[in-house]
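The block that comes next holds subunit A.
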Amino acid sequence: MIEFASTFIVSAIQILLMLLATPLVCGIIRKTKARLQNRRGATIFQPYLDLSKLMRKEVIIPSTSSWIFRITPYVVLASMLLIALLVPTIFAPVPFHWMGDIITIIYLFAAARFFLALGGLDAGSAFGGLGSSREMSIASIVEPAMMLAVFTTAVTAGSTDLSIIVNRLSTTQASIIHPSHVLAFAGLFIVTIAETGRLPVDNPGTHLELTMIHEAMILEYSGRYLAFLELASQMKLLIFLSLLANMFAPVGMAIDTAPLSLIVGVAAFILKVAILAIVVALVETANAKLRLFRVPELLMVAFVLSLLALILYSIIGS
Partner candidate 1 sequence: MFDTQTISLGIEILAATILVTTFLIVSSRSLMFYVRLFAIQSFLLGLVALLVAVGFGETHILIAAILTIVVKATVIPIALSKVIDKIKVRKEIDFTINITTSLLLCALLVILADSVARPILEAQRMSDLAVFKVLPMSIAVMMIGLFIMIARKQAVSQIIGLLTMENGVFLSGLSITYGMPLIVEVGIFFDIFVAVLILGVFVFRINQTFDTINVDTIRRLRH
Partner candidate 2 sequence: MSVVYFLVLLGIPVAGAIVCTLLRRRRWFEYVTVTSTGLTFLATLWLTSLVLQGATIMTPKGWFFLDALSVYLLVIVSGSTLVVALYSIGYLHRQIRNKKVDGSMLRLYYILLNAFLSTMMLVLVSNNLGFLWIGTEATTLATAFLVAFYERESSIEAAWKYVIICSVGIAFALFGIILTYFSALHVVSSADNALNWSTLIAVGKQLNPDILKLAFVFILVGFGTKAGLVPLHTWKPDAYSEAPAPISALMAAGLVNIALYALLRFYILVNKAVGGSFAPNLFIIFGLVSMGVAVPFILLQRDYKRLLAYSSVEHVGIIVFALGLGTPLAYFGALLHMLNNTLAKLVLFLTAGNIRIAYDSKIIRRVTGAIKVMPVSATLFILGVFAVTGWPPFGLFVSELSIVTAGFSAGNVFASVLFVGFVATVFVGFIYYATGMVFGEPSRHDKKGDGDTLSLVVIAVLVVFLLVLGTMIPTMIYNFIMRAAAVIQV
Partner candidate 3 sequence: MGYSLALPGFYFALLIGGFSFGAVVSLFFVRSNNANELTSQFVIRLGKNLGFGFSTLASLGGCALSLSVLLAGSPYQLEFGRTLPFGPLSINIDQLAAFFLAVISFLGIAVSIYSFGYTNEFVGRRNIAVFVFLYNVFLLSMALVVMAGNAILFLIVWEVMSVTTYFLIIYEHEDSSSRKAGILYIVMTHIGTALLLVMFITLAGFAHSFSFEAFRHVRTQIPPSVNTWIFLCALVGFGMKAGIVPLHIWLPEAHPAAPSNVSALMSGVMIKMGIYGMVRVFFDFLAPGPEWWGILVLFIAVASAVLGVLYALMEHDLKRLLAFHSIENIGIILMGIGAALLFSSFGSKTLAAVALLAGLYHVLNHAMFKGLLFLGAGSVVHATHTRNIDELGGLAKKLPWTMFFFLIGSAAISALPPLNGFISEWLTFQALLLGFDIPDLAVRLAVPVTVALLALTGALAAACFVKAFGVTFLGLPRSAHAEKAHESSFSMLFAMGILALACVAFGIAPGIMISLISRVTSSFFGESGSALSVLNVGTLTIPRGAGSGVSPLMLLSLLAGLIIAPIVVGFVLAGKIRTRTAMIWAGGLEKVEPRMQYTAAGFSKPIRMIFSNIFRATHEIEISEEMSAFYKPQIRYELKTESIFQKYLYAPVRQTTIAAAKIVRRIQTGHIQSYLAYIFITLILLLLFAR
């Protein structure tokens, strides 16, 4: 019973932490980018303000849409929250880890994307279709790339359970720097850029029909629905950054619930995510948006890198 309660408490902490950290990461990236572009930029807390404003606004529902339009924000957000429960952030294993492994997580992302794309098509506008089409096309290469990158670590650890992977990698130091992991990391980084709609794949800052992907899909959303979708997409970024951070560098990860190790865990997590966020901002600043049909080439690089990683591991062995 106590175990049960602690499971819930720990989970609640994790989800709250993620919820709170999510807009912040987004704010950090924006701020860094602004600084790099010699602008002052808005405060790093600006995303919180945006979300709270949107929460209070009226929702306009297109007359042409069906109930798919309305459930999409909830499904997407719920999927992200569910993933947030499964991804180890400050401690591993997370209480609910037995519920779903890395395959589940990737397919939960797919589920969210599936509904998001349907939501884009539902209104019947040209932009929605455009966004959905591009999103699904890009995802069709990104998703396998991600899976392979993660499998590289999974086979090292002998499990597809993310918490177990992280736990194992943090305890058995020897296998951390397997050459294949370098490739996998590179692959997963590109995947992160693509999945979270950053430059050079997508530009989260503009609404230009030539370049829009994610924004085009949610163009008809407004008010609280938009707030949920924005939150979900920001959370996706955070999840990816945590994956990158904890799978390849599980340094400082708490492996028990002792207060000290939890504090170390939190600190390590914030540090790693912040560094990654800045790297993302750097990449975004240093690159221009790619032409849409150049994007697949980049994604193919990710796919091939990840595949090579897995094959390399497979052949060299542990």
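Definition applied: a residue touches a chain if its C-beta (ideal position, glycine included) is under 8 Å from a C-beta of that chain, and two chains touch if they have at least 3 such contacts; residues count from 1.
Candidate selection criterion: all candidates are chains of the complex that A comes from, given by their letters.
On a predicted model such as this, the values are computed, not experimentally measured, just so you know.
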item: From 1, 2 or 3, the one in contact with subunit A within this complex; value: 3
item: Of subunit A, residues touching candidate 3 in the complex; value: 52, 55-56, 58-68, 73-75, 77-79, 81-82, 85, 96, 98-101, 103-104, 107-108, 110-111, 113-114, 117-118, 121-126, 128-130, 132-134, 136-144, 147-148, 151, 154-155, 157-161, 164, 168, 220, 223-224, 228, 292-293, 296, 303, 306-307, 310-311, 314-315, 317
